[in-house]
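Heads up, one of the protein chains got dropped from this complex, but the rest are sitting where they should.
Should a chain be cited, it is by its letter among A and B, assigned in written order, with residues numbered from 1 in that chain.
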Amino acid sequence: MSGHSPEEIKKSIRSYMMVFGVLIVGTIVTVLASFVDFGSSTANIIVALIIATFKASCVALIFMHLNAEKKTIYMTLGFTWFFFLGLMVLTIWASEDKPNYTVAPNDTPAVMAAPSEPAAH
Amino acid sequence: MEVPYTDTNRPDTGLYNAKVGIWLFLASEVMLFGALFSAYILLRVGAMPGHWPTGLLDVGPGFVNTLVLILSSVTVVMAWASLKLNDFKKFKFYQGITVICALLFVVIKSFEYKSKFTHHDVILKDGMRVDGHLVEETDEFIVLSHPVSYPAEKGIRERAVAIKEAEHHAHEAGGDHHHEDRKIMLDDIEKRTTWGPWANTYLAIYFTLTGLHALHVIAGALVIAYFWGPGSKMWKTHPEQFANRIEVSGLFWHFVDLVWIFLFPILYLL
Partner (left out) sequence: MESTDSHVHHEDGHGHHDPGFWRKYVFSTDHKMIGIQYGLTSLLFMLLGFFLIALMRWSIAYPGQPVPVVGYLLHAIMGDMASPVLDPQTRELIGYAISNDLYNSFGAMHGTIMVFLAVVPLAFAAFGNYVVPLQIGAPDMAFPRLNMASYHLFLLGGLIMFASFFIPGGPAQAGWTSYSPLATSIPTDGQFYWLVAMVVIITSSLLGAVNFIATIIQLRAPGMTWMRMPFFCWAQFVTAFLLLLAFPPLEVGALLQLMDNVAGTSFYLPTGLAISTLSDVSGGGSPLLYQHLFWFLGHPEVYVLILPAMGVVSEIIANNTRKPLWGYKSLVYSVLVLGFLSFIVWAHHMYLTGMGTKISTFFQTTTMIISIPSVIILTCLFISLWGGRIRFNTPMLFALAFLPMFGIGGLTGLPLGFNYSDILLHDTYYVIGHFHYVVAPGTIFALIAGIYFWYPKMTGRYMSEFWGRVHFWCSFVFMNLTFQPMFAQGMAGMLRRMADGGVGYSIANNPDAIGGLADRYLQLNVNITLAAYALGISQIPFIINLFYSIKNGKKVESDNPWESTTLDWQTPTPPPHGNFVGPIKVVNGPYEYSVPGAKADYIPQNQKA
């Protein structure tokens, strides 16, 4: 967003309209894709998230002008992105990585349950 | 001394203060929704088999709302572009649409909420469970439409599928499906709840995520409405600063849209 001369603004308006179209098509594709079986639910999730990421990138890059922003903002968002990934990945990793010789609660629902009847007094 | 760079760019960073401020704020919002998405994943991955529903929500209203937010995102950026082209009338027009879209979004959302809160989940004393929408309630009985019944221990995932099928059948039968309504005596009921956030973990995260998002929509709409109405007087006195404010409020609005782009598939479709 170096300059805001009328010509440049008019040029960007064209790209805004294109993004508008892309977003609508993207939304329709997401819904349609959810009715298609890509083999496993994981595959479906990945497809949907790829489309969503693509749509979100369009909004971020064109509408929010991140395609031509200043270094300060890129750096801030870069760190934010990294820490966000850290939070997500490490939390999930920690919940997946169980110690040896114990049973994950998923397999036996009763593991985490305390006795449903209170002990007799 | 006045605080510098409120309307002009600082030479070395190339930014004005509010723009730095809003991006920092959005960074913290990324972490806010990021943490919620992490919670979503953790709860979903950790759910016992059969206890995470898919297709519990109607895709229709969610789809329409997605389009509404996309449209509003376009009008926000067009409003800013109109200001930059010195066309105040067009700015008013576009930003007006934005506010209407925001209202429409909230209205559609509240209808969706209502349909969940009127959904009754009834466990009978004979060990059966009935799901349906409340149509009538007296001191002695309740009447549920589109009733589906199965053993009480059925997981939410299979219940969601069965409910979908029942609605589908009712739809095919046309408007004449009142004969299917089910009357349940209160005396036969062991426990009865509605589909609020307390019903299960999926609905809990659904209400939390969409509720927080709706708060952002309302807050953003209030700001945009202010700059559309009384705040727009500033255009006459400080046009540059006014355009900056529109840009900054627009950035927030795009972020709200961006969050919804992820919310829609993970809550409605997957």
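The definition used in the following text is that contacts are C-beta pairs under 8 Å (C-beta built on N, C-alpha and C of every residue); 3 or more make two chains touch, one makes a residue touch a chain.
These numbers come from a predicted model, not from an experiment.
Here one chain is not drawn; of B:Ser28, B:Thr138 or B:Thr237, the residue touching it is B:Ser28. For the chain left out of this panel, the touching residue among B:Leu43, B:Leu67, B:Ala214 or B:Met234 is B:Leu43. For the chain left out of this panel, the touching residue among B:His51, B:Lys90, B:Lys116 or B:His238 is B:His51. Residues of subunit A in touch with the missing chain: 72, 79-80, 83, 86-87, 90-91, 93-100, 102, 105, 109-110, 112-116, 118. Listed by residue number, the positions of subunit B touching the unshown chain are 1-5, 10, 13, 15-18, 20-21, 24-25, 27-29, 31-32, 34-36, 38-39, 42-43, 46-48, 51, 196-201, 204-205, 207-208, 212.
Please note the rule applied: only the chains that are shown with their structure count from here on.
On the subunit B side of its complex with subunit A, the touching residues are 13-15, 19-20, 23-24, 27, 30-31, 34-35, 37-38, 41-42, 45-46, 48-49, 54, 59, 63, 66-67, 70-71, 73-74, 76-78, 81, 84-85, 250-251, 254-255, 257-258, 261-262, 264-266, 269-270.
Against subunit B, the residues of subunit A that register as touching in their complex are 4, 6, 9-10, 12-13, 16-17, 19-20, 23-24, 27, 30-31, 34, 41, 44-45, 48-49, 51-52, 55-56, 59-60, 63-64, 70-73, 76-77, 79-81, 83-84, 87-88, 91-92, 95-96, 105-106, 109.
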